[in-house]
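Taking it in order: structure first as structure tokens, then the write-up.
Of the protein chains in this complex, one is absent; all others appear in place.
Right after this comes subunit A.
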């Protein structure tokens, strides 16, 4: 089961590798990202960031969904990562067993950042991403923002109030 699906534009990095895998007690990390799945350099940096003793799979979003729905995934706590909301929505619509979705860091390095909708200091969304987030928030799974475990969980619905509809 997915203990947490995290949206983070840096995928695996310091916060994720060190803090969250400990906090969530997840032996397995799955990165669901089409670019990472086809780019050797990106895969190398992600492997470098994976803590010793944790297992890592890097898959395209479609392949990752098949892994999440593998019967063996039922008994393993998995930490899943995407780098955008639209990929997370695709997973949430196709995978029934997700404890929570953490929209943590997203969109801050996008090229058209000046046209972005700012939901919080760590969430900047394009029109497409904002539409995906609204769909995500309507699903029957908790969706929240929590950058590090010592932050409170802020429900996404309350952050969506920060942008015009």
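Everything below uses one rule, namely that a residue touches a chain if its C-beta (ideal position, glycine included) is under 8 Å from a C-beta of that chain, and two chains touch if they have at least 3 such contacts; residues count from 1.
Rule of thumb we're sticking to: contacts and distances are computed from a predicted model.
Entry comment: the absent subunit's protein name, as recorded by UniProt, is "Putative pts system, iia component", drawn from "Putative pts system, iia component", "1-acyl-sn-glycerol-3-phosphate acyltransferase", "ABC transporter ATP-binding protein" or "Cytochrome C".
Between the chain not shown and the residues A:72, A:114 or A:161, the one that touches is A:72. Although one chain is hidden here, its contacts on subunit A can still be listed: residues 14-15, 18-19, 22, 28, 30, 40, 43-44, 47-48, 52, 55-58, 67, 70, 72-73, 76, 147-151.
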